[in-house]
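The other protein chains are all here in position, but one chain of the complex has been omitted.
Just so it is clear, A, B and C label the chains in written order, and each chain counts residues from 1 on its own.
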Amino acid sequence: MDYTAFIRPEYVLMLLFAGALITYFAGKYSSMARYSLSLLFSGLALLMVALLYGKNTLSVWTPSITPNGISMYVGTNPLTWFFAIILASLSFLTIMYSIPIMKGKRMENWFYTLTLLLMGSMLGVVFSSDLLSFFIFWEMMTLSSYLLVTLAGKRSDKAALNYMILSTMGAYSMLTGITMLYVHFGTTEFSLLSAQIPGTPVNFLWLSLGLVAVGFLVKSAALPFYVWAAPAYSEAPDGFTPLFSGALSKLGAYGLFLFMYVIVGMSALIGMGSFRGVSSFGYAIALLGSITAFIATLYAIREDDIKRLLAYSSVSQVGYILMGLGIGTSLSVAGSLYHALNHALFKTVLFMGAGAIIQLTGTRKMSEMGGLATRMPITFLTMLISIFSLAAIPMTSGFGSKWLIYEAAINKGFVFIAPLAFVASVGSFLYSFRLLQAVFLGQLPDGLKDAKDPSLLVTIPMIALTSITVLFAIVPGVPLGAIASAESYMGIQPIQVDSLFYFRIGNSFGAYNALVVMTILLFAMLVAMIMFAFAGSKSKKVDQHDTYLSGEIYEHHSDLGLHYAANFYRPIERMFEPYLRLRLERTYDAFGRGYELLSEGIRRVYSGDVQTYVYYVIGFLGMLIILAGWWW
Amino acid sequence: MIYYMAAAFLIAIGIYALMLKKNMIKMVIGLSLMDSGVNLLLISLGYINGGTAPILLNGVKPQEVVDPLPQALVLTNVVIGVSVTALALSVIIRVYKHYKTLNSDKVRDMKW
Amino acid sequence: MIKKSIALILIAILFVAIFFTLANDLPFGDNRTTTGVSDKYIYHGVNDTGASNLVTAIVVNYRGFDTLGEVTVLFVAATGVGAVLYNMGRPAGKKRKKTEASLIVRTGSRILFPMMLLFGAYIFVHGHLTPGGGFQGGAVIATAFLFKYVSDTRYHIDHNKFTATESVVGMTFALVGIMGLLLTGYFLFNFLPNGSPGELLSAGIIPIIYVAIGIKVGAELTGILDNMMEVEQ
Partner (left out) sequence: MVNIDPTLMIGIPLFMGFLIPSVAIVWKNSPRYLAGFTILFNLIASTLLLIRSLNAPVISVLGGWQPPYGIVFVAGPLGSMLALLISSMTMLTWFYLPPHIKEGNETKFYMLFILLMAGATGMVLTGDLFNLFVFTEITSIASFSLLAYSRGKDEKEAVEATIKYMIIGSLSSAFFLIGIALLYGATGTLNMADLASKIPSANHNLVMMALAMIITGLGIEAEMFPLNGWTPDAYTGATHPVSVMFASVVVKAGFFALIRVVFLIFGAATEALQILMIFGLLTLFVGESSALRQTDLKRMLAYSSIGQMGLLLVAFSLNNQTALVGGLYAMLNHAIAKGLLFMAAGSFIFALGTRDISALNGMGKRMPVTSALFTIGAFSIMGLPFFGGFISKIVIIAGSMQAGTEGMLVAILILSASLIELVYFLRVVHRIWMREPEDDSRLKEAPFTQMFPMIVLAAFVFLMGIYPQAFFKVLIPAAQELLRGLGTMIGGA
């Protein structure tokens, strides 16, 4: 039998949804079945997605599910594949990682079911080729991720609810935009839509695209909507956060790519108004992205909670992705896609490592950790490389993507976006250094003396992802090849990749030979290490609290925050303090509270006294009579 | 014309009772008054100058009678009014049993 | 005060609206039957239904379904009163009131009771000929029973008998309708001959229905009265 007939996106989705169901029922009886089945299904799905490479399919999908003769389509194309492979592999690795991490946690069985469901709906979002199924999968994804966040129990209630409310708000805005498109064009299928776009009134496009974009901006936690992100990322169960931040946040970017470049298309986008050759719409997105990147970085610098720090870092990195996406040149789009990939790689590792450390130490406060580098070498190394990648230090693939984005921004001469991006980049170095320093360096607290690396199920995904990071740093052409074909699918001039040597990426403005850079840097590192080896022998081990305590007994002051990681960047914080106090969360909170108060007032309408109701009735009638145009 | 006036007036009085009387029995009386007003309205709608009762016996000609249809409707509505009043009164008996008052202001355990 | 003035303003609006709409657009006493459906009732009613009382012709025949509904409304209300006041009755044997009615009332009611029943029956039997009909007759019958209640503090009706009567006559009405459907394909069709207008046995199914309604209304109103009278003070 020809197995390739089954390598179609619809079968991937079916497999996952059926798998979720099977896993739930099997998992009720045996935890072993639960683990093996969820691994099996996600692995199989990953395999199928990988085999989809280079395929272009489009098929009608169970038309019965839709109202009124609208069919649903699923299909795959280079752009889809690029995101699908990221999502699928992350889901698979996260499930693997969750087995030890989520063991014995609350509602463990539901966790695997929902993760498979989430994986299915995420893949559904990218595979869907019409508006309706896109929206349905989008809603499913929101719902299943919401449920996953709530699995953490009461602690996550508020975060989960806020996440759900904001997401739904975004989804409804998206729904409005989508139905506008549908009603205007009479079709939902993407290619049919995009064929009709030329000649559409500009106002209509702005409105519908803007409404749709709100949904994506919410999901990618861009500026006015980022408030849900930090609490939700940090309160979510440790097993889910890597997937949440690594994979799910990319779907906002995917949606924007889809709607801006695939459906509306570059020429129509430029037709909506342009600014220095960049579409105004894209510029707005890029601006939002850059401001988000900047602000979220500032928040991340202040955080002592490891998961919140990483959460803010996620928000900021997704800001970069939006930046590249919005600028919309060949270089920036490539950078944006590449950064999406990189962020998925390193942020997943970081959250995985954080989860492992939290499980080990039982706290999320970095000021209660320290010195774990020697005890958890694998975790340390993988996280170290990921942090390098996060901070865009050369020799990791994170450098390449940010480099592309910067260059695009500079080329266009965006005096506002480019500096913000630079500052944010410095900021990201600051917080990642804090993470590194506070968690891994310094002295071990007494409680963590027997800490050791987590089990293989945790380390294997981390190692796998890290090695990909390193590999792509040397041969950026491999991912960029896929990116180039995605770009050409989107109708953007593809980035040039040296097809023989995957080391060179570049365009007419310049090139970047990863191998050369790597070699030089490796050499420099080697020199530095030799120097350190000589200097290292002179270093002295001190207790973390020594410098402050003057002989006092530490235990009496444990609440003072004397750990050196507390107030790590106090001076910088002080600089921004007044601005950071203007938190957007407050606005949302105030709005929510205000509305609740309002509705408290509204329901006083129902006074409970029947006579009031009689007044309403008669008043209504009187009003109608007057309205009926009856006055002599 | 006076019938119209009376009908409108009865309705107004009924509404007055509903809006300004606290006693629930009085409110029900108000409803009854409104009903009567509506009935009167219906009947007077069907009146034809010089007409007589629509019973074609004893040499009454069809040309001489008033419109019988509103009367038929009134017949139905009277019964409905009776039913509502009876049910309302019996509910009020129950209300009184529980609240020991007929004041509609006081009968508002459920609100908002 | 504000409340009162609002109320008065609203009432004034309503009053003025209703009155002036009527007075301006539906002048009192104008003959509007020619444009509507009533013409048919007036000119053909007697022939069509055999009832000289056109109101009855409409109520029971042309718009017989309304009447079925009306009976149902009363039935629902009676049932509802029973359900609402369920279990609130006085214990058996206990008096409703402390004082007995005076001798005059008692004697008067004893004499009047059968006559009132008879009069009620007369009204509903002649419903197709004279003003009146089932509801009016039923109300008179119920008044007769009210007399009984007023005069005797221990008097109460036999619920089972009343219920059975009510059921049987109610079903008769419904059956007449269903028979019409079975015989002619129209629910509530007048499947009996019309006879000659003006005679007692004429107008097809109207007398049957009116007798049924009369008994039923009498029984139901009595039931309502009973339920209300019996509530423990």
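For this structure, a couple of remarks:
Operating definition for what follows: a residue touches a chain if its C-beta (ideal position, glycine included) is under 8 Å from a C-beta of that chain, and two chains touch if they have at least 3 such contacts.
None of the values given here were measured: they were computed from a predicted structure.
Taking the full assembly into account, the omitted chain touches A, B, C. Of the listed positions A:87, A:175, A:232 or A:495, the one in contact with the omitted chain in the full complex is A:175.
Although one chain is not drawn, its touching partners on chain C can still be listed: residues 17-18, 21-22, 24-26, 32-33, 35-38, 40-41, 48, 61-66, 68-70, 72-73, 75-77, 79-84, 86-87, 160, 163-164, 166-168, 170-171, 173-175, 177-178, 180-181, 184-190.
Remark: the residues of chain A touching the chain excluded from display are 64-68, 132, 135-136, 139-140, 143, 150, 153-154, 157, 160-161, 164-165, 168-169, 172-173, 175-176, 179-180, 182-184, 207, 595-596, 598-600, 602-603, 605-608, 610, 612-614, 616-617, 619-621, 624-625, 627-630.
Against the chain not displayed here, chain B makes contact via residues 11, 14, 18, 24, 27-28, 31, 34-35, 38, 41-42, 45, 69-70, 73, 76-77, 80, 83-84, 87-88, 91-92, 94-95, 98-99, 107-110, 112.
Assume only the chains that are shown with their structure count from here on.
The centroid of the Cα atoms in chain A and the matching centroid in chain B are 68 Å apart. Chain A and chain C have Cα centroids separated by 74 Å.
In chain A, the positions touching at least two other chains are 615, 618. Residue positions 3, 7, 10-11, 14 of chain C each touch two or more of the other chains. Interface residues of chain C facing chain B in the complex, by the touch rule stated above, are 3-4, 7-8, 10-12, 14-15, 18-19, 22-23, 26, 28-33, 36-38, 41-43, 45-46, 52-55, 57-59, 63, 66-67, 69-70, 73-74, 76-78, 80-81, 84-85, 88, 129-131, 133, 135, 197-198, 217, 221, 224, 227-228, 231.
Within the complex formed with chain A, the chain B residues making contact are 15, 18-19, 22, 27, 104-105, 107-112. Within the complex, the chain A residues that touch chain B are 603-604, 606-611, 614-615, 618.
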